[in-house]
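Left out: one protein chain. Kept in place: all the others.
Per-chain numbering from 1; labels A, B and C assigned in written order.
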Amino acid sequence: MSFSGSLVQNAIYIAQQPPEWPVAAEDWEGAAEERLDAGAFGYIAGGAGSESTMRANLDAFRRWRLRPRMLAGNATRDISVEVLGTRSPAPFLLAPIGVLSIAHEEGEVGVAQAAAASGVPMLLSSAATHSIEQVAETAAPRWFQLYWVNDREICESFVHRAEAAGYGAIVVTLDTLTLGWRPRDLRLAYLPFIKGEGCGQYFTDPVFLSKLAQTPEEDPLTAAATMLATFPNLGLTWGDLDWLRGQTSLPILVKGVLTAEDAREALRHGVDGVVVSNHGGRQVDGAVAALDALVEVREALPEAVVLMDGGIRCAADVLKAVALGADAVLLGRPYAYALAVGGRRGVEELIQNLMAEIDLTLALAGAHSVRELDRSWLSAV
Amino acid sequence: MSFSGSLVQNAIYIAQQPPEWPVAAEDWEGAAEERLDAGAFGYIAGGAGSESTMRANLDAFRRWRLRPRMLAGNATRDISVEVLGTRSPAPFLLAPIGVLSIAHEEGEVGVAQAAAASGVPMLLSSAATHSIEQVAETAAPRWFQLYWVNDREICESFVHRAEAAGYGAIVVTLDTLTLGWRPRDLRLAYLPFIKGEGCGQYFTDPVFLSKLAQTPEEDPLTAAATMLATFPNLGLTWGDLDWLRGQTSLPILVKGVLTAEDAREALRHGVDGVVVSNHGGRQVDGAVAALDALVEVREALPEAVVLMDGGIRCAADVLKAVALGADAVLLGRPYAYALAVGGRRGVEELIQNLMAEIDLTLALAGAHSVRELDRSWLSAV
Amino acid sequence: MSFSGSLVQNAIYIAQQPPEWPVAAEDWEGAAEERLDAGAFGYIAGGAGSESTMRANLDAFRRWRLRPRMLAGNATRDISVEVLGTRSPAPFLLAPIGVLSIAHEEGEVGVAQAAAASGVPMLLSSAATHSIEQVAETAAPRWFQLYWVNDREICESFVHRAEAAGYGAIVVTLDTLTLGWRPRDLRLAYLPFIKGEGCGQYFTDPVFLSKLAQTPEEDPLTAAATMLATFPNLGLTWGDLDWLRGQTSLPILVKGVLTAEDAREALRHGVDGVVVSNHGGRQVDGAVAALDALVEVREALPEAVVLMDGGIRCAADVLKAVALGADAVLLGRPYAYALAVGGRRGVEELIQNLMAEIDLTLALAGAHSVRELDRSWLSAV
Partner (left out) sequence: MSFSGSLVQNAIYIAQQPPEWPVAAEDWEGAAEERLDAGAFGYIAGGAGSESTMRANLDAFRRWRLRPRMLAGNATRDISVEVLGTRSPAPFLLAPIGVLSIAHEEGEVGVAQAAAASGVPMLLSSAATHSIEQVAETAAPRWFQLYWVNDREICESFVHRAEAAGYGAIVVTLDTLTLGWRPRDLRLAYLPFIKGEGCGQYFTDPVFLSKLAQTPEEDPLTAAATMLATFPNLGLTWGDLDWLRGQTSLPILVKGVLTAEDAREALRHGVDGVVVSNHGGRQVDGAVAALDALVEVREALPEAVVLMDGGIRCAADVLKAVALGADAVLLGRPYAYALAVGGRRGVEELIQNLMAEIDLTLALAGAHSVRELDRSWLSAV
């Protein structure tokens, strides 16, 4: 059951909806903060440095307004998208978020079950607690996010496991070749990985395990430290993409592009798409807002596959990003909060609500399809 | 008795005014919130999604400033307007608001009595609790707002009843062919219609009643559900306006226009005027501010009859909208709050105060008539 | 004793200054609010309508920044000005504020004593509680503010009394031909005049008294009502200035000019100067900020005598206004608060502090004289 453009159905749904579920993104966030300990909440909610990038992400959406059109005759609409062969019933996917076990014991499997139920693809993180194969069992539409660590054998193994497990694309994160400066975590000395959380891909990986003298069960701390030691990889260059391109026939996207220059560079190196992102403001404090970067990238590359994340909180945000040129957006923190509040059921509720809100807003804005949206549907303030 | 440009009269009035009446729009709102249960207040006060459109409506007024002129010799002034043959003593009318019975038991009849007393026309909603005929008995100057539901027979019946009952125009709402996504209502699962509120036009309509197996008294839930089922009508197109045009000789306005393109389209289909509106921010979250849309529409259509609503809270707002080209504005939430606080007397008080404030502000701004105002009376910040 | 550019003197002064005196404008305001009853404080602090003009007055100063110059060799500086033959030791005068007896029993005489002590001219209000002659006894440098009421005999009498009592100019307020819409007063039904406050000029005026059947002592209410009845005068036109011009050889300024058009009109009718003002945001809600209007007026009239008031709270505000073309500014609410807090001594303290702050800021900004300031000393944000 879900919301729809039908008022009667919605009325019935409302009457049945357990009132304890939050509705708006900030409701979920508030409920999550109540349920989580300070370290876990801070890890999810926090950003780099003064968190100015995080705020900029939100502010950027306020500078664009939708121009609704009337009497479009759009009793049926299509909010689905297809990106590089993967379909989504809505113009959003679930962004890769690591360590979701700190939000809820169901972790990434809970998210994947919600993804499977709704059809909205999930991007599984290299830093997930649940493994590539566990998530694949849920039959969720899925892509794999790769942290390109400083050990090519491990990267290769992850990519091959993802391909074998039916993941539809590899999304290489460029913006986190080491972790950013995050005061909320530093204040509490909070780093979940050293407790074994977020090690799902590694502790199930034959290549990684072969490098350990003892199993993670026998010596968890050394296993975690070894994993962390593979993480920093700032020596990586654009040329390295050619090697990765040779490892898989899956579409490859790069995530973390914030400039037209980098978007062009990525395409020159054979990637199939770019994700405009500043990692939710968690890496470079003071960085340009993701939506502003989307405008720059799309203007430079009118034909490329371009996704974006950063600051998506409601349907209007999704539609604005699509009208500014995103083929789809990635939803991040909101679903982590929903997971914290209600596990798999919370995530499903959030997804259904956002889909219904997108469909209603699109309906009332007078469009027949999200693919129809362009700059003529917006005005700048 | 009312306020006026006369200081002595105002002094006397102040001395006599029961101090318990609120003065400014935010005072009325605060008092209403205290009196209403959370569901009813949230239904009136809330907006779509993140409520960004609601805030944008208010913010847009801050970007324009009045340029007062001195020594205009305007001891007498005229703040009255005439729109499509209907006169108002002030450049505002009462916007169509449904279900006013949730604000106060006097509901739309209370509002109509205040309209009759003040001479300010009322736009009766299709979703009112009191019927077309009940309101007509008050002799209020009145227009009828039509929700163009998915049953032409019902629409036709409503229009003919309004014409027969002396309503001066039909205002077709374009922006609500289904209800928007309103988190305040969703949080509380609040939908007044399923309790029979806001069904006044339907439950008194011979066409609608003929479709029911049992009367609303006998089976209220089925009656309400049947009514709700007629509501969604997103298939409607501009061409359908031609049919409506053939149903009545009354002036027809369309409400919910936010773009120059739609305003032109409406005029091409024979409407007599447009109401620039985003439904008080209740339908499309992220939509352009109503005042900004007014500027766009008026620049595109210098000669058309153009009203606006959205964000009007005080006299300065009214004068700015008029200077930007509105023939008149519609006052919305403020009078619903006044109704909640004081029933008919509250609405009267609010109207008198706003009229007095408009007259005083116009006097002090150096104009002789609201019709004299144009862009030269404003500067942009 | 007063502050100066000398650090040692200031250090001594600081050590001696009773710590109970407030320092910054907002400190005085806070202390005044504590001491005054709600009606009196609201009357002084409040503005018209939504008070957006009041806020705009303050905001406008934030959009201009001073460009300090170094090593100017300005060990001695001159912050004095001369406006139409009246000298002030600082580039500000005390704005005309009526009914100061509601702030402190010393009322306008207390202010005049502080003006006399400091040499800063005072503009005595037509709506003062103390009379033209009482204030003249203090020997304060002084101008007279005229509310041009609807009885020319009274106006004439006031002007002649002011001239006889040694006032140096007549400042005709154009923006208050009737009182604005002030919600703070309306909420409390507060109007001081009906209690006899602010009637000083009238109850001592032979022309006014000759119109009463009974003296104000015998029948105070009728006297106050008669006075109020003379107030509204919206029929006044620019042409009437010619009559006033014929009544006195004193310089005449008009106060309340907000547009280049009105400034030109005023000069055409022989006034000697204009005061750009929106009456502290107390008359036209939504009006242009005073500082923005100053820019417009000065650009249109490079040679005219132009004062301004509205939003002056600190030395930087004074210097910005002067750099934007004001020959001097009028200080309003801050001194009313100082009067409320400390009577004459409070006003003296405020004046001395502001003079010292202006001198220090000018010194540090690298100017030798306030008359040297122009647009090159500012940058816009």
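Operating definition for what follows: a contact is a pair of C-beta atoms (placed from the backbone, for glycine too) under 8 Å apart; a residue touches a chain by one contact, two chains touch by 3 or more.
Remember, it's a predicted structure, so these values are computed and weren't measured experimentally.
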According to the contact rule at the top, which chains on display are touched by the left-out chain? A, C
Where the complex has a chain not shown, which of C:229, C:267 or C:316 is the residue touching it? C:316
Options C:23, C:38 or C:139, residue touching the unrepresented chain: C:23
Touching the hidden chain, out of C:30, C:68 or C:119, is C:68
Please identify which residue in A:194, A:212 or A:300 touches the non-displayed chain. A:194
Which residues does chain A use to touch the chain missing from this display? 48-50, 52, 56, 174-181, 183, 185-189, 191, 193-194, 225, 228-229, 231-238, 240-241, 254, 256-259, 261-262, 265, 278, 283-289, 292, 296
What chain C residues would touch the chain not displayed? 5-8, 10-11, 14-15, 17, 19, 22-25, 27, 61-62, 64-75, 313-317, 319-320, 356-357, 360-361, 363-365, 379, 381
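Heads up, the rule we're going with is that only the chains that are shown with their structure count from here on.
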Would you mind reporting the rotation angle for the C-alpha fit of chain A onto chain B, rounded to the nearest 5 degrees? 90
Distance between the centres, which are taken as Cα means, of chain C and chain A, whole angstrom: 59
Taking each residue of chain B in turn, which ones touch at least two of the other chains? none
